[in-house]
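Note that one protein chain is taken out, while the other chains of the complex remain in position.
Moving on to chain A:
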């Protein structure tokens, strides 16, 4: 679990994770499920990964696809949840 990672570190770690899992190149703003072509079912793997890696709990209104559509959106979600906002 990496609870103290900076936003830049989280962003790079997520890009590395996606590139390992999908064998494709990613940028912070590339739409995973639109132009990226990933199955929306993969979004749940991202939920579990963020929870395990960054020690956040994702539920309720935060559990929506928009929060997982890009690396940038996921970084913002982790930072927001980690800071208790």
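The rule we apply is simple: contacts are C-beta pairs under 8 Å (C-beta built on N, C-alpha and C of every residue); 3 or more make two chains touch, one makes a residue touch a chain; residues count from 1.
Rule of thumb we're sticking to: contacts and distances are computed from a predicted model.
> Can you tell which of "Probable tRNA sulfurtransferase", "ABC transmembrane type-1 domain-containing protein", "3-hydroxyacyl-CoA dehydrogenase family protein" or "ABC transporter ATP-binding protein" UniProt lists for the chain that's not drawn?
Answer from the record: the omitted chain is "3-hydroxyacyl-CoA dehydrogenase family protein".
> Contacts of chain A with the missing chain: which residues?
21, 37, 39-41, 43-45, 47, 63-65, 68
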